[in-house]
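One structure, as structure tokens, below. Some questions next.
With one protein chain removed, the remaining protein chains of the complex are shown where they sit.
So, chain A:
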Amino acid sequence: MIQSKTGQMKTFLKQWQLQSMVIPGIVWMLIFCYIPMFWLIIGFMDYSIAKPMLQSPFVGLKHFEDFVTDERFWRSIRNTLGMSSIKLVLGFSIPIVFALLLNEIRSLRFKRTVQTISYLPHFIAWTIFGGIMLNWLGEGGVINQLFMGLGIQEREILYNSDPKYFWWITFFSDTLKETGWSAIIYIAAIAGIDPALYEAAELDGANRWQRMWHITIQSIRPTIAILFILAVAGILGSNFDQIFMLKNNMNMKMAESLDLYIYNMGLVSGRHSFSTAVLFARSIVALGLLFLANYSSKKLTGDSIF
């Protein structure tokens, strides 16, 4: 439909009520999303918070050169990739397996109870969950008692003071907290599978594992693909709430993820421009990763987000 400019203006005025609903939202987005986006340019400046934005001098790629030659930056990249890879390689399938096994439970009531309980830790704040972990991993904590009781270790280990355990602590505590919640999406996908498929397979003599593999997994493959794309695209991110809670001065060597590096450099050391340069580089790479993961998934499995 083609309307003249004046016609559009008239309609616009006539729907002033609807417009007055939407425009505050757009203004909110311009302020809270677009202004920060625009301010990414301070990564190319020597910005000082005391001065008006555009009076700071442009310094080109100085901060970019500074961070690529900073060893601590590369350490944070290594830590981020390390933690993300463990989560991706070992952790990605755990909620899928949980959903598949839960689906095999025949009693509906038991199934629902397990499901409800398994979501619970997702709603507990990381302050509390992290506090429990810190206690368990410390001196005389549950983990030491358990491992010494089982004869896995001979004396107490202060797990959270030794950097070499940090990645595993984040992995296991995240698995403990989020498995049930991450499984919901698979459980929903499984619930949407046509039961006639299973009946037909059973008549053909397919056993439990064959049905699981050929029907259930094949049917939820698009869901798996989408979540895998998102996981790969998010490989430069980390669970900040978790790491911020579990990090300390002793394990910082392995705990400082890229997010935490940006926080430490920008808000603790006050190097605003420097941190913003890192942020800028990261968002470009993250966007690239999203397209790359999407493209490869499309080529390999035919499933993609866009």
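To be clear about the criterion, a residue touches a chain if its C-beta (ideal position, glycine included) is under 8 Å from a C-beta of that chain, and two chains touch if they have at least 3 such contacts; residues count from 1.
The rule is simple: contacts and distances are computed from a predicted model.
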Among "ABC transporter permease", "MoaD/ThiS family protein", "Carbon monoxide dehydrogenase" or "Act minimal PKS chain-length factor (CLF/KS beta)", UniProt-listed name of the chain not shown: "ABC transporter permease"
Candidate in contact with the missing chain, chosen from A:121, A:163 or A:234: A:121
Contacting the left-out chain in the complete assembly, out of A:59, A:81, A:132 or A:206: A:132
Missing-partner contacts on chain A, residue numbers: 8, 11-12, 15, 17-19, 21-22, 24-26, 28-40, 42, 49, 98, 101-102, 104-106, 110, 113-114, 116-121, 123-132, 134-136, 140-142, 145, 176, 179-180, 184-185, 188-189, 208, 223, 226, 240-241, 244-248, 259, 262-263, 266-267, 272, 275-276, 279, 282-283, 287
